[in-house]
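Sharing a structure here in structure tokens format.
Omission of a single protein chain aside, the complex is shown with its protein chains in their original locations.
Going in written order, the chains are labelled A and B, and every chain counts its residues from 1.
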């Protein structure tokens, strides 16, 4: 058996703790996102976070935590259901304060007002930064694997929706269509 | 570089091992549940386990491992398919024998006798206890994010079902409807 010094061991354990903290960070992000928990999302984002999304029917880029939160405040509402699940994390700790992550996203969104159902999968390529002892999401890049958009002429039989009672009510009228900027 | 003592390191490693064991515990639970493996489920539950489920079309509470297993023996049968996947674990080790966990459940159940398909997502809030060296599930609280119930007039083309050959056969007749107690 070869021997490992205390300092080597401490570095390995630090690595494992950082990986677990970053997985938790992203897990909280998904939970808070689908429940439109703005304060919860704010707590996992870096002040200078950049989001770069390249979907099938939309493309957009958001810079800064405040604009990110505005996007969620605007986008999440009572007449939709969202499900975003991050699978297969591949986390690399690059330095004591920098890390990268790859995730396989499965997403499913019902938009009752827009009469659309969007389902798909994507690869997330993230960068994380540790600020004053806490890992935060610094950069998110979203590359589609597939996306399917189906018309939703009749809403399904929704027997429970958290967003219906916890997210903002929409004013009457049509929502803006998605666009590839 | 700051130094970490052997005792500090041992505590950090203990924490990581506990987290991994608890994830495994819940992973076995889901695997055994969807395959109606009663002995496998019994092995992951605390004798005093409490299950508190607040779904869209059902609400119930079960107290104690024997009643929990009775519920599975009653509920799982050959004319259904169940899929329960636990995503995004957020595990906190509270003491050497107490821990909590948050999970994001995705569930999909086809009930051919009841002619229903139920799909949804929920947040699990769990408590775990270590008894004689083994982590067990002590308390499960289930809060819906969304639930959709669709009629299943015609069963789909099922080309394989483990429960069809491994779970109990139903007597003829209708099953009791779900209810919110």
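In the analysis below, a residue touches a chain if its C-beta (ideal position, glycine included) is under 8 Å from a C-beta of that chain, and two chains touch if they have at least 3 such contacts.
The model shown is predicted, which means the values in this text are computed figures rather than measured ones.
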{"item": "Contacting the left-out chain in the complete assembly, out of B:17, B:131 or B:170", "value": "B:17"}
{"item": "Residues in chain B touching the chain absent from view", "value": "6-7, 9-10, 13, 16-17, 20, 24, 26-28, 30-31, 34-35, 81, 83, 85-87, 156-163"}
{"item": "Residue ranges of chain A at the interface with the undisplayed chain", "value": "1, 3-4, 6, 9, 12-13, 15-16, 19, 55-57, 87-90, 102, 104, 106, 120-121, 123, 144-151"}
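The rule is short, and it goes like this: only the chains that are shown with their structure count from here on.
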{"item": "Separation of mean Cα positions, chain B and chain A [Å, integer]", "value": "25"}
